[in-house]
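On to subunit A.
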Amino acid sequence: MSLDEPVLRFHSVAKHYSQPSGGVLKALDDVSFEIAAGKKLAITGRSGSGKSTLLHLAAGIDIPSAGAVSFVGRDLGALTDRQRTLIRRDDIGLVFQFFYLLPHLTVWENVALPGWIASDRTFEERGRKLLDRVGLSAFATQPASTLSGGEMQRVAICRALLRKPRLLLADEPTGNLDDDNSEVVMDLLMQLVDDEQGALLYVTHSEEQAAQADERLSLHSGRLERT
Partner candidate 1 sequence: MIRYFFRALRAQLRGGVLLFALSLFGVSIGVASVVSIQIINLNALGAFRGSMLAVSGSADLILLGKMPTLPETLYPEVLATPGVAAAWPLYRVDVTLRDADPIVLEVIGVDFFTAIDVPWEGEAVDVSAALGQSGWVAVTATLARERGWSVGERLSVSIGTRTAELVVGALSDFEKATPLASPRLAVMDIAQAQSLLGSRGQVDQIDVKLVDGVDEAAVVAALDRKLGTKAMILTPEQREEQAADLLSAFRLNLTALSLISLFVGGFLVFSSTQAALVRRRTEFGLLRSLGATHRQVFGLLVGDVALLGLAGVAVGMPLGYLGARANIDRVSATLSNLYLLEEIHQLVVPPWFFVLGAAVGLAGAGLGALAPALELGRKDTRSLLAAFSLHARVGEKAPRWFAAGVLCVLAIVGVYAVAGDRWRPAGFVQAFLLICAIPLLTPWLVQLATSRLPVRSFGLAYGVKGLGRQLQTTPVAVAALAIAVSMVVGVTTMVSSFRDTLDIWIERTIQADIYVSTPSRRRAASHATIGADVIERLKRHPAVTHVDRLRQFFAYTNGRRFSLAGVDASVPVDRARFALLEGEVEELPRDSVLVGEPLARKEGLHVGDDLVVDGPDGPVSFPIAGIYYDYSSELGSAFLHLDTMTERFGGGTVASVALYLAPDSDADDVVDELRVAFQATPLSMRSNRGLRERAMQVFDQTFAITRLLRYMSLLIAVCGVALTLIVLARERTSELALYRALGASRLQIFRIYLGKGLGIGAAGIALGSVAGVAFALILIYVVNRAFFGWTIAMHWPLGLLVWQSAIVLLASSVASVYPAIIASRTPATELRREDL
Partner candidate 2 sequence: MTRVALVLSLALAAGEWRVAVPEYPWSFPQDHWAHDGYRTEWWYLTGHLQAESDRTRRFGYQFTLFRIGVLNEPVELDSDWASTSVIMGHAAVTDLASGEHVFAETFYRETPLLASFSDYPESRIGWSRGPAGTEGLWSLDWNGNGFDVAAVDTRQGMSFRLETNADKPLVFQGPGGFSRKGTDSSAASQYYSFTRLATTGEVELDGERFSVRGESWMDKEFSSSHLGENQVGWDWFSLQLDDGRDVMLYLMRTADGSVDYASGTLIDGQGVAEYLTMGDFVVDVLETWTSPSTDARYPSRWRVRLPSAGLDFELRGLAADQENRSRLPGRVYYWEGAVEVSGGVTGRGFVELAGYGDGNRPPV
């Protein structure tokens, strides 16, 4: 693992699903790209274009049918589920369109969850700082279910960043937010990535948001097009 190794690298990645009818669905086909540390990559595309599959492969939640996905030089496809899980736990942050906060946990507990999962005792200070950063310290002990959508996504971003991930994956992070909130959340995301020196891969519909990236890729029926 060298320093100049890209954080994430897709090399001729294909993902096929066999269908009940007997045919094969090519969700991704011959996709190659890489992101270096500190860089932001935006992916656009219509729904069904393979964005979710791409993110799942990037997070090691799934493995490719062909080609290789490397995370800091390690071929995710060659690792065990447990090894991939550990990489996800320690080095990857995930932000979802629907926030996925646990409604029965408090704001603070939601942020702290990755720390608990990793049995990491050192996250508390950082968690508080992050919450402070997104301006939600005051809500720390409230149930997450009481927050607004924008607030929820800010909390979700804190959760994703808690363990200083090298790679932050965001799946239409503002897809469920109004314009004002979208702007706030997007700015926050960019700012935090800059501060943390991590790499960011995000999927978006918005040209405006895509334009904020260092590089943009567009997905059409599982194939990548550079813009």
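How were these candidates chosen? In short, all candidates are chains of the complex that A comes from, given by their letters.
Convention: contacts are C-beta pairs under 8 Å (C-beta built on N, C-alpha and C of every residue); 3 or more make two chains touch, one makes a residue touch a chain; residues count from 1.
What you are looking at is a predicted structure, and each value in this text was computed from that prediction instead of being measured.
Note on subunit A: across the options 1 or 2, its touching candidate in this complex is 1. Taken in their complex, subunit A has these residues touching candidate 1: 56, 59, 61-62, 81-82, 85-90, 92, 94, 96, 98, 100-105, 109, 113-114, 116-119, 121, 145, 159.
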